[in-house]
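Just one protein chain is left out here, and the rest sit where they should.
So, chain A:
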């Protein structure tokens, strides 16, 4: 169930949430393969939420931005809510200067907050001094 996808990123299921990510090496072919696998998994697993972690992405150009917007729309059409987490600050600055706002794409500071927004809660409080 949790094998590597054609795009090289596993899609993990945690309850009714799918957890995955994007890599720097995203190209056209792997973007298409990833879209197909993610939408199939949403349907098969009955997912209500999808967390896409992008903390590995060193840049987001208009191609990757379009991919994120399309993934979000596809998932929404299937009844699942997407949260994109972990954008690096320089990437956020550059995206705005590029003129891209990722309209319609929900974001969270990190994967943990994204999971919380999708209804996941920690059972025990984090250790003293841990990052929120």
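Just so we're on the same page, contacts are C-beta pairs under 8 Å (C-beta built on N, C-alpha and C of every residue); 3 or more make two chains touch, one makes a residue touch a chain; residues count from 1.
In this section, contacts and distances are computed from a predicted model.
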Hey, which one's the missing chain according to UniProt: "Phosphate transport system permease protein", "Chromate transporter", "TIGR02185 family protein" or "ATP-binding protein"? "ATP-binding protein"
Out of A:14, A:59 or A:109, which touches the unshown chain? A:59
Which one, A:8, A:90, A:104 or A:119, makes contact with the chain that was left out? A:90
Provide the residue numbers of chain A that touch the chain removed from this figure. 24-25, 27-29, 58-63, 65-66, 88-91, 93-94, 97-100
